[in-house]
Structure formats: C-alpha cells, structure tokens
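A single protein chain has been omitted from the complex, and every remaining protein chain is retained in its original position.
So, subunit A:
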Amino acid sequence: MSATDLKSTPLTALHERMGARMVPFAGYQMPVQFALGVKQEHLHTRQAAGLFDVSHMGQFWLSGPDADRALEALVPVDVLGLAAGRQRYGLLTNEAGGILDDLMISRHPEGLYLVVNAACKDADMAHLRTHLPVSVKLEEMADRALLALQGPAAEAALAELQPAVRTLRFMDNVTLDLLGEPAIISRSGYTGEDGYEISCPAHLAEALAEKLLAHDQVEPIGLGARDSLRLEAGLCLYGHDIDTHTSPIEASLNWAISKARRAEGERPGGFPGAAVILAQLSGERPLARRRVGLLGQGRAPVREGSVLQDAEGRRIGAVTSGTFGPSVGKPVAMGYLEADSTEVGTEVYAEVRGKALPMTVSALPFKRADYKR
C-alpha cells in the first residue's frame, strides 16, 4: 500500500507538524514515535502523562430496542447487567470458540458504545450487521477522533478542561462536555496506567490535543511506546496474541467471560463458540496450550515468532509479541506454551539467531497497574 492510499486521522496534520515519524498501521498513517523516542515516551507515560492518537480504532454506536440483549448473543459478556456509565472488556467470538476481535463495550442512556480494533473494524461491522436483528441500529461514528491520555498526571491534565473527570473510576464511561461539545470519556486505557480515553468530534480533536499537550506533564506518544506499555501491562494485541485460532481460555482471558454467561451463571452460554469455551473454562475439555508472560533472563529482546523450547530442545510453543520492557528493564514477551509448561517459574528457551535464550514463565502483568478503582 502506498502512502497515498493510507487514511489519515483528525490529528495527522498535528503529528506531522510535531515531527512524528509516521508509519503505515492498519491502513492508516500513524505516528510510531515523536521527538522523545520510544523508550523515553514509554517512561514518560509511566511517570507523568502521555497523549496517544487512537482515532484509527473503530467507534460504533448500537441503539434500538433490546440492543443489549442482541449484542449479548455475540459476546461472552454480561451486557444486560452492564450499568449505564460503565464499560466492560469483551470479545467477539466465532462458532469454533476463536476470537474475531476484542473490544470495549459501554452503556450510555441512549445506547451502547463500542470501540473495536482498527484492522478489524470493517469485518466487525459486517459481522455485527449480519447477526444483529434489523431492529437494532448500528452506526460507525466515523466523524469522531479518539485520544488516550495515560499516566499518573492524566487526571490533573484532563481535569483542567473538565473537572468532573476526577470523579470517574476505572472503567466508568460517560458523556461529559469538553471544549463546549459532548465527549465520551472513559477511565481506561491500554498502558497499565491510570488514564482516560476520549472520543470527541473530529473538528475538535486538534484543539483538544493542543490543550492537553500544553500541560507541562503531557507529551505526545507514538505506537512504539504504546506497544511496549501494553506488553508490560500484559494486555493482548489482536492479530498477534489473540486471533481466530485462539480461544479466550487458551488466551488466559478467563476473567473476560462474565459470571452471568458461565455454566453456573444466570444466562449460561448463548454466544458463538460457547460449547467449546465453557468446556475449556470448566476444565471439561483440557487445554492444549495457554498464553503466558515470559521474562528474559539476559538483555536480548525476544520477538514475535521466536520458537520456545524445553530444556531438551523440544518445541513447546512460540512467542506472539515481545520487546525490551523499558520499565521492567528486561526483555518481556507473551506467547503460547503447551499447557503442562505454563506454571509460573518454569524455565523455557527462546530460539533467537540460533541461540537458546533462557526465559522464565512469569505472572502477568509484568508491571503492576495502578488503576483508580
């Protein structure tokens, strides 16, 4: 794809003015790093606050009678029990129990607001449209930008524009006025830090970004640091750590299967692949493999695709994403291992340039999150 075929976001011009290094990502021209560079951007987000443009992600609005019940039929999530102003992590599953996409679902008084991955948004739209009854209205909110403000100074910076954001708890998601127009603001993110995700009309995006960046604690952050931050936080990247060939249970996302949708819950099953997923969850169907965290013992980063072996050199899995964790100070990775090798503390060997580098199966996240619950 040539640069001219790439889509821009409402903040592309601002990124270019700030000297960002732009790369193609999911069909968009996106900033991979700004002047600070990936490592300093990562550390700055953990120490102060970082502003991310995530406008490439899909924002959908679901409304109409029983929209919540209809969406429940596509995700292993308690959507009916989701209170107005609250957000839950969800998964679109297929009949085989694989993951079509991961998404955020929140309830507003007038409808349900979804945020999906950029690379999946057309397929998600088609999937939802095919499976939702015609009475449910599904719209892509294409004229909006999505910004993430993450880090311990995020609250102070955003509160200067809208003091009510201080009252939000982790995974609240509400509409608040920002620069004179309604914005959808959640207290959540993809970094393992406290922070917000802000959906605003496209025409306000640049003004909002500039106001936030004017705060002395806020720096612009690119996709490079977004990836190392989410990896340290143990969060999956769709298309790498999870995809249609991984089930939520193999992906160690058991917590994302709401209690109400489990075998012993109020509304058990009733989502695509439920038979497989619930049998894996109960242990009735043993897992062949499971997603784990892997901590490098040396300094060499272990990247996606590296083969994982046991002490005898037998292949027991592969790395699905990996980098050097700037805050952890060690190589961090996630990958899948045969289920009997997934105990925390197990030593495995990653094949890198013909060498077997020792790694330790580690609890996730690598870096403890500090959410405002």
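The criterion applied here is as follows: contacts are C-beta pairs under 8 Å (C-beta built on N, C-alpha and C of every residue); 3 or more make two chains touch, one makes a residue touch a chain; residues count from 1.
Everything below uses one rule, namely that contacts and distances are computed from a predicted model.
Matching "Sulfate adenylyltransferase subunit 2", "Glycine cleavage system H protein", "Assimilatory nitrite reductase (NAD(P)H) large subunit" or "cytochrome-c oxidase" against the UniProt entry of the left-out chain gives the name "Glycine cleavage system H protein". From the options A:7, A:39 or A:127, the residue with contact to the chain not on display is A:39.
The chain omitted from view is touched by exactly one of A:137, A:203 or A:299, namely A:299. Contact with the undisplayed chain is limited, among A:111, A:224 or A:317, to A:224. Which of A:31, A:76, A:220 or A:326 touches the hidden chain is settled by the complete complex: it is A:326.
Touch with the hidden chain on the side of subunit A covers residues 32-33, 37-40, 42, 224, 228, 299-301, 303, 323-324, 326, 331, 353.
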